[in-house]
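Contents: one structure, followed by commentary.
Note that one protein chain of the assembly has been removed; the remaining protein chains are unaltered in position.
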Amino acid sequence: MVTIEFLGPIQKAPITLEASSLRDVAGALKSDSELAQWLENCAVAVNDTLVATLDTPLKDGDKVSLLPPVCGG
Amino acid sequence: MVTIEFLGPIQKAPITLEASSLRDVAGALKSDSELAQWLENCAVAVNDTLVATLDTPLKDGDKVSLLPPVCGG
Amino acid sequence: MLELYDGALNVPEIITRWYAEETNYNYGAYIPFIGTVREEDGIDGLSFDVYEPILNAWFNAWQAKAAPLGAKLKMAHSRGDVLVHESSYIAAVFSPKRRVALETIEQFVEDFKASAPIWKYDLKNGERLYAADRSTAIQGAGLLGRDV
Partner (left out) sequence: MLELYDGALNVPEIITRWYAEETNYNYGAYIPFIGTVREEDGIDGLSFDVYEPILNAWFNAWQAKAAPLGAKLKMAHSRGDVLVHESSYIAAVFSPKRRVALETIEQFVEDFKASAPIWKYDLKNGERLYAADRSTAIQGAGLLGRDV
């Protein structure tokens, strides 16, 4: 199982699911209509490191974070 | 008479001379060997305003200042 | 050094402490950038969420990038609410030379705005509203929205 957490303004509790790569996560999240607006503009981190490809492998216990558009300062 | 003052590192007391333009001042200062090294790299102000031409007219009581290379900060 | 505070920053304390801390580092230039909440659009203030693990990694990467230039970076940011005319952000560079300091502070602040995992909300009429229109998608965002 991997945990998906939603940062900042995405008002959603973490979820857990079975996934062996980010591609599996993308497939699962697409069915959630609440998230549709966020998938297009969120960056993704695995275990707190930003990643660039859906082929990123995942293993049991990994944490996937969705980071929406930022505005610090 | 106009007064010529020498700013910063030019170790020289002010002098007064007759001049109707900066050209007259340039002519007079060239005969002063102490000043030779400074004439090439000094900016010139008349009554505390920087000027760009030797044709700048001067009148009685004007102050001409020589400003050597600067390094504030 | 990265410092996070609940609520507004104590700017005098921070910028003078940083100045004192570096007395014996032989720098020539110190440039703090101080960000203050402007009164505009009728807001009472701003509020911030900060995701620390990635913010720390981002800051440490910048510190490593500045080190070969002889430069050091410091940063402070608020969590939670910061009212109008209070300050929420300080980024600072120390370096031996002025050109490095001027170039680094600009790049550091601009990359901060584009990349640091911090989310801003307007405090207005008792609500906390995500500042979506002023926010920037992090480079590479949209991964999960691509065709699988």
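Every chain is named by a letter (A, B and C) in the order it is written, and numbering of its residues begins at 1.
Simple rule for what comes next: a residue touches a chain if its C-beta (ideal position, glycine included) is under 8 Å from a C-beta of that chain, and two chains touch if they have at least 3 such contacts.
Please read these numbers as outputs of a predicted model, since none were measured by experiment.
Note that the absent chain touches B, C when the full complex is taken as a whole.
Residues of subunit B in touch with the missing chain: 7-9, 22-23, 25-27, 29-30, 39-45, 48-54, 65-73.
Contact between subunit C and the absent chain runs through residues 11-12, 15-16, 19-20, 23-24, 26-40, 85, 96, 98, 101-102, 105-106, 109-110, 113.
In this text, only the chains that are shown with their structure count from here on.
The distance from the centre of subunit A to the centre of subunit C, each centre being the mean of the chain's C-alpha atoms, comes to 24 Å.
As a whole-number value, the distance joining the C-alpha centres of subunit B and subunit C reads 49 Å.
Inter-chain spacing, taken between the CA centroids of subunit A and subunit B, is 71 Å. Multi-chain contact residues, meaning those touching two or more other chains, do not occur anywhere in subunit A.
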